[in-house]
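Below you will find the structure I want to go over with you.
Every protein chain of the complex appears in place save one, which is left out.
We just call them A, B and C in the order they show up, numbering each chain from 1.
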Amino acid sequence: MSVNTEWKPKIVAFCCNWCSYAGADLAGSSRLSYPADVKIIRIPCSCRLNPLFILRAFQRGADGVILCGCHPGDCHYSTGNYYARRRMTLLFSMLSYLGIDSRRTRVEWVSAAEGPKFAATMNDFAKTITELGENVKLGDLRCKEN
Amino acid sequence: MRTDNLIPMIGVVTEIRQDTPDIKTFRVEKPEGGKCFEHMPGQCAMLSIPGVGEAMFSITSSPTVKDYQEFSIKKCGCLTEWLHAMEPGQQIMIRGPFGKHFPVEDALKGKDLLFIAGGVGLAPLHSVINYVLDNRDDYGKVDIVYGSRSKDDLLDIDEIQSSWMDPANRMDVHLTIDRPQEGWDGHVAFVPTYVEELGFDPNKTVLVCGPPIMIKFVLQALTKLGFQKEQVYTTMELRMKCGLGKCGRCNIGDKYVCKDGPVFRFDELDELPSEY
Amino acid sequence: MKKLSLNSLNQWLEGIAGERRVIAPIEAADQVNYGVWTPDSKIRLDALRTVKSAKDAFFPQVENMMNFRAEGKNLSVEMIDPKAEDFVILGVKACDARSFDILDRVFLSDPYDPFYAARREHATVVTLACGRPDENCFCVNFGIDPADPKGDATMWIVDDTLYLRANTEKGEALVKDLEDADDAAVKAQQAKTREVAEKLPFARLNLKGFDGDHLMEKFNDPHWAELSRACLGCGTCTFVCPTCQCYDIRDFDTGHGVQRYRCWDSCMYSDFTLMAHGTNRPTQVERFRQRFMHKLIYFPSNNEGMYSCVGCGRCLAKCPQNLNIVKVIKALGGDEA
Partner (left out) sequence: MQRELIDRIRALMDEGVATRVLGWKKGEFFYDTEPAILTAEQLDQLVYDSFCGPNLSKYLIQEMPKLEGKIIALIKPCDSYSFNQLCTEHRVDREKVYVIGVGCKGKIDVDKLRARGITGITAIDEDGDTLTVHTLYGDETVNRHEVLLNKCLTCKGKEHRVFDEQIGESEDTSAGADRFDMVKKLEAMTAQERFEFWRGELSKCIRCNACRNVCPACSCVKCVFDNPNTGVQNKAAADDFEENMFHIIRAFHVAGRCTDCGECSRVCPQGIPLHLLNRKFIADIDDLYGEYQAGEEIGQRHPVINYTQEDCEPSVVRERGNQA
């Protein structure tokens, strides 16, 4: 696939308040670089992520959506991320069933201490999305800026 | 054929008054100044905030006001909450006028008038009352019965006291609130009861607006006093979208409230299904 | 009368499609709906009913009306120009053709609807006579002749031949280059169709009393509760109906502006009349009643007795729970006369 040099992927990262958001913070304060096109949205827990949020991110122009939460077993609310894990598995499978590349969606567990992992994850995800190119299958034409 | 009231124009909210804890009055003008369009008392306009929605509101100001239009709006839903959060200078979209107006130029002319309003139901009547005031000699005796939940919920109380109650204007204003309250030495009663107590002469023409339940009991009170349905006018509110009698939303019986109403005489309503 | 072999239909359509869009019943994913014809489409003139009616061509399900932009406290508005392009809609049955007259009463009455009006003006309507009405058809009750629909031109299919007759100048322009034909075959088919139409189970519905004079009587009829009990409150009947024209106006925030669009709405939906303080039709009984009262009483009361039902049978065929207007007419109007 030819990569358009002009085009930069838009990535939405949903981060749980207790681990991953702190992880992102640590990545920032440790001056680790990750793409500026990653927009972080803080959610109270990974299981707060309603499937609608993911779809709406795609609708409004996201090319990839990633969910980051506490490692299984470490959830601030003890079990939230276990539920999130099942839900996201099923949702991603459904998106793939509809012909939407499942590499555009990802779940990673990032703890508050894992600044480097956060940066590495984002870099890797951005690279994958850049290779996949623009999301055309799940966008809303009305939201495209002419 | 007109298509102009399909197309909204830009209006500027030049003034916002907090009338009661949940009612604000908005003054709307064209960006270059002046009224957005002419209207008659009782007609409505569609106000909208792009991205939020559009809704029908009755025009509170009298057509005799030449420079602007006013809308008294109670905060009760999505759009009205946005309106209430607005600051002066904000532009909104406005289109109108819609609907039939009160027959101020024919059926009401020369008659003794009785206005009965409850709560924010004063808004549509406000326009008629001020119109009558500005053409005072065209009409006979004027009585106004206005009630609200509490004294703080009385709309336009300053104007009522300074203008409507001014003896020079020859209007009798009867205020009432639902429950006794400290600092209120006026009448305490629900509007229908008060109307019955006041015992009006059944030759008057009545204009009534308020919550549906109040209208229902006011009508019963008036019937007791000997009024005929042909003497009573009201104005209705239903969900509207187009304002042109096409989108089908405000259809009751063979009438469209946006086009054939919102002003109805009670004998006309009798011929319609009671879906309002 | 002109004729054309069905084998040359595509060729003829290609000629027309070169200049303007052709909208015709097209099969896609196992369903026949009106759509833009291309040489690759599977045209299905033989289908008795399309799922959605032909009204889409003039009153699409979704249509953008205007765009807004906000900058600080200031707004700007851009109206969508309702300028339409010429198109031909082909294969419209008699029932759907009548529905255009009904929609005209709504959208072309003062103040007229510029979007609808522009499409009507730019359209050439080519109708198609029915050869095989089915048990759900009841157009004859509304004075519709399924064997001789109007429009700018009329088509009949007899065996492998398409017969065409121009009714207007627009129609004449379409068919003028075709081969002349006599109308014996068409006459014979018409006679047969009319004979079948008269024998259909719903050929003689009793519409007595469905008028403005009986408005309150019908409204208060005790049958409504029973009739509407199984109603799911979905919008299938309204969306497949050729005459249902209620619409909603909504805003969509695109992130860089606001689009105000209109889309079909259904009086069967619970939020149809919902306001901040509640709704005036709180249960499905009232909503169900509204739809049928409008078609059979309110509309005729305002339009010299013209019913806003054309007997196309779509609601009969498509209601998930088999509720429909015929059941309403029978319950409220007594048995067949």
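In the analysis below, a residue touches a chain if its C-beta (ideal position, glycine included) is under 8 Å from a C-beta of that chain, and two chains touch if they have at least 3 such contacts.
Because the structure is predicted, anything quoted here is derived from the model rather than measured.
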(request) From the listed residues C:Phe59, C:Tyr163 or C:Phe239, report the one that touches the chain absent from this view. (result) C:Phe239
(request) Tell me where the left-out chain touches subunit C, residue by residue. (result) 28-31, 33, 48, 51-52, 61-62, 132-135, 196, 199-202, 229-230, 232-236, 238-240, 248, 250, 252, 261, 263-266, 269-271, 316-318, 320-324, 326-327, 330
(message) Tell me which stretches of subunit A touch the chain missing from the display.
(response) 51-52, 55-56, 58-59, 72-73, 79, 82-83, 85-103, 105-107, 137-142
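Keep in mind that, in the parts below, only the chains that are shown with their structure count from here on.
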(message) Is the chain-to-chain touch network here best called a line, a ring, a star, complete, or other?
(response) line
(request) Indicate, using Cα centroids, the chain positioned nearest the centre of all protein chains shown. (result) C
(request) Count the C-beta pairs in contact for B-C and for A-C, then report the pair with the higher count. (result) B-C
(request) Can you check how far apart subunit A and subunit B are, centre to centre, with Cα atoms defining each centre and the answer in Å? (result) 52
(request) Take the average of all CA coordinates in subunit A, do the same for subunit C, and state the distance between these two points in whole angstrom. (result) 46
(request) Using the touch rule from the top, collect the residues of subunit C that touch subunit A in their complex. (result) 252, 254-256, 259
(request) Flag every residue of subunit C that touches subunit B in the complex, lowest number first. (result) 66, 68, 70, 73-77, 79, 106-107, 109-114, 212, 215-216, 219, 245-251, 253, 258, 260, 262, 265, 267, 272-277, 279-281, 286, 290, 293-294, 297-299, 301-302
(message) With touch defined as at the start, can you tell me which subunit A residues reach subunit C in the complex?
(response) 60-61, 140, 142-143, 145
